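A single protein chain has been omitted from the complex, and every remaining protein chain is retained in its original position.
Each chain carries a letter (A and B) given by its place in the written order, and its residues are counted from 1.
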Amino acid sequence: MVQDNSQYQNNKVLLYMFLPCAVYYFIFDYIPMGGLMIAFKDYSIKNGILGSPWIGMGHFDTLFGGSEFLLVIRNTLMISIIKIICGFFAPVIFALLLNEIRAGFLSRGIQSLSLLPYLFSWVILASIFRLTFSNSGPVNELLSLIGVDKPVNWLSDDVWFIFVIVVTDIWKGLGIGAIIYLASIASIPLELYKAAKIDGANRFQQMLFITLPQLKPTMITLLILSMGGFLSAGFDQIYNMYNPLVYDVADIIDTYVLRMLTDLNFEIATAAGMFKSVVAVILIMISNSVSKWLTNGEQGLY
Amino acid sequence: MIKESFGSRLFDAVNISLLLMLSFTMFYPFLYCLVLSLSSEAYASQGGFFLYPRSFDLTAYKAVFSKPHLLSGMMNSIMRVLISVPISVLLTALCAYPLSRKETPYRKTLFLFVLFTMLFSGGMVPVYLLYNNIGLLDNRLVYLVQGLIAAFNVILVRNYFQNIPESMHQAAMIDGASEWYIFFRIYLPLSKPILVTIAMFQTIFHWNAWFDAMIYMTSDKKVVLQAFLQRIVIQQEWQQLRDIYVGLPPESIKAATVIITVVPILFVFPFVLRHFSKGIMLGGLKE
Partner (left out) sequence: MRSIRYKTTIIAIVLILFWVTLKFPSWNKENIESVQIIDWSKVTDDPNQHLDFELIMPGDAIDSPDAQLKEDAYAKRLLEERFNVTLNYKMVDAATYDRKAALVKASGFIHDVLIEESSMLKSSIKHGFIVPIPFEVICKYAPSYARIVQEWGSYGWQGSIVDGVNYGIPLIVSDSRYPKVGIWRKDWLHAIGFDRVPDSMEEYEKVFELFKTSKPDAKSFLLAFGHELDAEQQQKASDEANPVWAMSGDVNNWRAGMFTEIFGAFNVQPFNWVFRDGEIAWGGTQEGSRKAVELLHSWYKAGFIHPDFVTDEWKGEVLSKLYAGVTGYLAHWSLYSELHPQGERVQTMGRLQRDRDRKLLLTLGKSKLEADSLIESQSQRYVNLWSPATVPRGPDGYRGHRLYGAVGGFNGGYYAFGNTVIEKPQKVLRWLRMMETIMNDENLLINISMGKENLHWELQDSELGPEPVGKEPFGTMSYKRNAEGLGWSLWHQEYGYLVQVPMKEYTVKHYFPPGKIEFRKKFTPSEWGDECLFGDTESNAPNNISSLIKRMNLYQQTKLTEFIVGALDISEWSNYVREYNMLGGDEILIGMKQYYKETLETADRVNSLISIFQPKPL
C-alpha cells in the first residue's frame, strides 16, 4: 500500500513536469485551432471572432469556385511531387557514394562541405542564387563557354524556374540527409559484408543487398514525415526566389495565404490554411497506414 | 592486399571526381558572392564567372553598414538565439521526460497531444490574432515563443531517454531520489549529445528565421538580421543610396549584405560538424 502511494506521488510529479509543456501547446497550438471558425464567418476586426456572423461554407465556395486557388493548388502539388520524385533518392545515393570512399579525410571533407548549405536560410541562398543564375552570372557564363550562346532565363522562365527550385532544394538538403543515412549505415555489422564477400558479391551487389535494405526504415520514416510538408512545397524557398513573371507556376498555397493575410482578407487566408492542414493530416494518416500495410505492420510513424 | 578489379577502381575515380565537383558547387556560390562584394563598379556590371576577386574594394561593405537596422538586426538575432535556445532545450527535455517514463499516467494521450501539434495547426491567421490579444505583436518576446517546444525535438529526446538503461533510474529511486532530481542530476547530464543536437537545430532555426519578424514586428528596430537581409535583397526595399554611395552597383551591395549575414554562421560551422552526426545517430530515427 505504501509503495503504491509513493508510486502514485511520483507519477503525479511526472504529470507536473509535463505541465508547462501542456500549457504552451494549449495556448499556442490548440487555441489557434479554435480560431479556424473564422473560415466560416464573415469576420471583421471590429466585430471580433464571436461577434462576426456565420456564413457557412461561403468562403470555401469562393476559394474553389474561382480559378486562382485551383491554380495555386495545382502549382503546389506539381512542385511537391517533382521535389519528392527527384529529391527522395538523392541523399540516399549521396550517402551510398560517400560511403564507398575509403580515404577517410576525403569523405569527411566532402561531407562537411555538403553540410554548409543546410546552415543557411533561404533568404541567403535565394539572394546568392539570384546573383549566380542571373543573365550575366557565372552559370550562364559557364554555359556560354560550352557553346550555348543565348543566356538562359533561369529565374524568369516558367520551366527553368521549377528546375532551379527543385535542384537547389535537393542541393540544400543533401548534406543533412546524408548524415541521417550515414548514421544508419554506420550501424551495419561488418560481418554481413565479410560474409557477402566470401559468397562472391562485388561492391555493387553489397551496396544493393546489404546497405540499401538497412536504410529502408529510415527512408520510410522520412517519407512519411515529408507528407506533412507536402502542401507546403517549400514556402521559404519559393517566396524568396519567385518574381511576378513566374507567378503562374510558382504561386503556392502559402504565398497565396500570405497575400490574403496582408490584404487583411482573413477569412480566405484561414480557409486556405485550414484546407492545407486537413489534407496534410489525411496524407500522413494514409501514408502511415500504407507503410504499415506494406511492411506487415512493422514500419510506421506511430 | 586484395586485388581490385579495374571496374572497381574506375568506379572509385569517377565517384570521387563527381563528389568533388559536387562539393565545389556547395561552396562556389558563397565564393562568388564574396568576389562580387569586393568588386568595384566596372566589373560587377559585367558579370561572369569569377574564381577570385579582381579588386579589393570595401565600399560596398561601408554602404551596407551605413544602413540603419543592420546592427540592431544583428543584436536582435544574437539575443534571440542566446535566450531562446537554452530555454527551448530545457523545456523540450522536460516535456520528453514524462513521455519516456512508462509509469506516467495517460502517457499515450499525452504523446498524441504532442504529436498532433506537429500535424495540424490553426494556421497563420488565428495565431496572429492570438498574439494580438496576448500583446506579443511588435514585442521581442514573440521570438521566444516560436518553436519553443517542437514536437520533432521532443520525439528525438524521448527516444534518447528511452535508451538510457533503466537500472540508473531504479538505483536512484531506491536511494530515495525524486523524479525532479533524477531528471536534473542524472538524465540531463547523460543526454548531452542529443541536447546539443537539439540546441543545434534550434540555433539554426532561430538564426535563420525571418518570416516571424516580417509579420509580427511593425517596428524596424526589432527585426532580426535575416529579415533585414530579406528586405534589402529580395524585396529590394532599399531606397537608392544617396550621397557617397550613389553609383555603387546594386549587385555589390546585395552581395556584401549576404556575406555579412553569412560570416557568423561560418564561425559556428565546425562546432556543428562535430556534434551533428553523433546526435542524430543517438537520437535514433531507427525505431
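Quick note on the criterion: a residue touches a chain if its C-beta (ideal position, glycine included) is under 8 Å from a C-beta of that chain, and two chains touch if they have at least 3 such contacts.
All figures in this text were calculated on a predicted structure; none of them were measured in a lab.
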Inset, instruction - Name every displayed chain that the left-out chain is in contact with. - result: A, B
Legend entry - Touching residue (missing chain; options B:53, B:193 or B:250): B:250
Legend entry - Hidden partner chain, touching residue among A:76, A:134 or A:255: A:134
Legend entry - Absent-chain contact - pick from A:49, A:106 or A:192: A:49
Legend entry - Among A:34, A:189 or A:213, the residue in touch with the chain that has been omitted: A:34
Legend entry - Missing-chain contacts mapped onto subunit B: 41-42, 45-46, 67-69, 106, 109, 128-129, 132-133, 137-138, 215, 218, 231, 235-240, 242, 246-251
Inset, instruction - Tell me where the left-out chain touches subunit A, residue by residue. - result: 26, 30-31, 34, 44-51, 67-68, 130, 134-136, 150-151, 153, 155-157, 243-245, 247-248, 262-265
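As a working rule, only the chains that are shown with their structure count from here on.
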Inset, instruction - Can you check how far apart subunit A and subunit B are, centre to centre, with Cα atoms defining each centre and the answer in Å? - result: 16
Legend entry - subunit A residues within the subunit B interface of the complex: 7, 10-15, 17-18, 20-22, 24-25, 27-36, 38, 49, 94, 97-98, 100-102, 106, 109-110, 112-132, 134-138, 141-142, 145, 171, 174-176, 179-180, 182-184, 186-187, 202-203, 217-218, 221-222, 228, 236, 240, 257-258, 261, 266, 269-270, 273-274, 276-278, 280-281, 284, 302
Legend entry - For the subunit B and subunit A complex, residues of the former touching the latter: 5, 8, 11-12, 15-16, 18-20, 22-23, 25-30, 32-33, 36, 46-50, 91, 94-95, 97-99, 101, 103-106, 110, 113-115, 117-130, 134, 145, 148-149, 154, 173, 178-180, 183, 204, 207-211, 215, 226, 229-230, 233-234, 251, 254-255, 257-258, 261-262, 265, 268-269, 272-273, 276-277, 280-281, 285-287
